[in-house]
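Every protein chain of the complex appears in place save one, which is left out.
Then we have subunit A:
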Amino acid sequence: MQLINPGMVQEMLDSLKNQDLYIHLEMTTGAYASHNDSSKFTASTFIHNGVVRYSQGSIAGFGPYRVGLKMEQGWVYSQGLTHFEETETDRLIMAGHDSDGKLVVALQLSRQPF
């Protein structure tokens, strides 16, 4: 994974619009958050291979980044994205890693199931 290049991400978002896509979207505090520190709250959520289609998608911010995808009936939103896979040519792999390198958030889009 490399630090996000917003121009490359925007190009990919444009090339993926107006078609059915598989999405992986998640956010997690880690399964041991409250076990390790009782003041913390353990929460995580993911959708793996849900199907979405958006007509307008863009990346915003100066890093960490936000991405919003406008769908016919709603939105996909993700904040805190720091890294992407620049070698991927027809799918978008993005994640937000904290200062320890731990993944906190992920957003992935592909024409094929993950």
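What we mean here is this: a residue touches a chain if its C-beta (ideal position, glycine included) is under 8 Å from a C-beta of that chain, and two chains touch if they have at least 3 such contacts; residues count from 1.
By definition in this document, contacts and distances are computed from a predicted model.
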{"item": "Undisplayed chain, where the name is taken from the UniProt record, one of \"4-azaleucine resistance transporter AzlC\", \"Extracellular solute-binding protein\", \"Bacillithiol biosynthesis deacetylase BshB2\" or \"Iron(III) transport system permease protein\"", "value": "\"Bacillithiol biosynthesis deacetylase BshB2\""}
{"item": "Contact partner of the left-out chain, one of A:16, A:69 or A:93", "value": "A:93"}
{"item": "Subunit A residues that touch the omitted chain in the full complex", "value": "1, 24, 26, 28, 30-32, 35, 38, 44, 46, 48, 83, 85, 93, 95, 97, 100-104, 106, 108, 114"}
